[in-house]
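Sharing a structure below in structure tokens format, with a few things to ask.
The other protein chains are all here in position, but one chain of the complex has been omitted.
Now for chain A:
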């Protein structure tokens, strides 16, 4: 026997598998175990975390002040007018009054909300040309913009696609009644509302000595009242494709009901602290038709906190989850203490 093993040592058998931990499946490993202590403490801890989070979120969300006005209902006559597309050239001015009982402090944001507008429809989402919006000279006939890519005479639309074509084009201004008769316009900022990456990476105007010539040879989308280079005539850096309103519209929403940031309060003069209490009116040039697809339009004034707007959903969801997890933790503890059957093998 000994002589044989010595012989083996001299000529190690070539076919013998290696004695490595990997090959022998003996790798050292961490074997987690659902022990009562870890599971129950985990449940309680997570429950506490969720409840705390929920309380924070709800408190934060409730501190948000928000005013929401459904102006497609308030401006019924305009809605009706826009229902017939032959009236597209007719201007329709509408105003929506509201009263702030108490002032809204801090940064105030103005959103427009749309209901039932399917911005997340597949064909709608596709219908754009990022290359064109980047200022590149591309043949948009190859893009997904159809049927909003070229006119019959071959003139390309700039910007092309269904998204751009359907851009929200109501002109909204907010007035504050300092007294019963005099109203002053609330200063609102129309830049700085979009994402930085969108404004400076995703969108570029075509390069040329001026914007008008950059868009030469193209035509505005059919539903637009003015070409892209006239979107903001006052501010060169907010005109054409890099217009904030346009950029925000082009970032399509996830659902068919959504709100997009439109304006921010410029905190100057009497609005330095926010919006003082009092009477306000929205003056709206009503261009965007929604009643044909049973849509609604809203205007929303809101402040924000760290977790966004006034939505209570996440806070409530956290509260409910936390409560359920805690409850489950207690129930499991009770079951464990009462009915546990886990024993070691030898105790059977």
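Note that in this section a residue touches a chain if its C-beta (ideal position, glycine included) is under 8 Å from a C-beta of that chain, and two chains touch if they have at least 3 such contacts; residues count from 1.
Following the convention adopted for this analysis, contacts and distances are computed from a predicted model.
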item	value
Chain excluded from display, named as in UniProt, from "Peripherin-2", "Centromere protein L", "Histidine-containing phosphotransfer protein" or "Phospholipid-transporting ATPase"	"Phospholipid-transporting ATPase"
Which residue of A:69, A:104, A:162 or A:186 touches the chain not shown here	A:162
Listed residues A:48, A:183 or A:307, member touching the removed chain	A:307
Hidden partner chain, residues of chain A it touches	8, 13, 15-19, 23-25, 27-36, 39, 42-43, 46, 50, 53, 57, 85, 107, 109, 111, 113, 116-125, 127, 129-131, 133-134, 136, 143, 147, 162, 165-166, 193-198, 201-202, 248, 251-261, 264, 289, 292-294, 302, 304-309, 311, 313-314, 317-318, 321, 325, 328, 332, 335-336, 339-346
